[in-house]
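Only a single protein chain was left out; the remaining protein chains are all shown in position.
So, subunit A:
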Amino acid sequence: MADQSNSAASTAEADKGYWAANVRIILISLVIWALVSFGFGILLRPLLSGIAVGGTDLGFWFAQQGSILVFLALIFNYAWRMNRLDAQFGVDEE
C-alpha cells in the first residue's frame, strides 16, 4: 500500500519534471522563432543592412527564406528532443 502511493507520488513527480523540461524546450524554441521572423526579418532588419546577400541584405533573406528554414529546423529539433525526453521519462507509447 505504502509502496503503491510512493510510486504514484514519484510518477506525479516525474510527470512534473517531464512537463517542466518540455516547457523549457518550447520556450527556447519560441525565442528563436520570434528572433528570426519578427527580429531579423522585420524589426532588426536595419541592423543587418550592412550584410549583403545577393543584391540585397540579410534581413530580406531572413524575411523571405531564412526564417522558413529556421522554422523547419526548430520543429524537427523539437520532435527529436521530445521523443528522447519521452523515452528518458518512460512516458512514450510502445
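Quick notes
Rule of thumb we're sticking to: a contact is a pair of C-beta atoms (placed from the backbone, for glycine too) under 8 Å apart; a residue touches a chain by one contact, two chains touch by 3 or more; residues count from 1.
By our rule, contacts and distances are computed from a predicted model.
One chain of the complex is hidden; its UniProt record names it "Cation acetate symporter", one of "Cation acetate symporter", "Cobaltochelatase CobT", "Fumarate reductase iron-sulfur subunit" or "Cytochrome". Of the listed residues A:10, A:56 or A:88, the one in contact with the hidden chain in the full complex is A:56. Listed by residue number, the positions of subunit A touching the unshown chain are 15, 18-19, 22, 26, 29-30, 33, 37-38, 41-43, 45, 53-57, 60-61, 63-65, 67-69, 71-72, 74-76, 78-79, 82-83, 86, 90-93.
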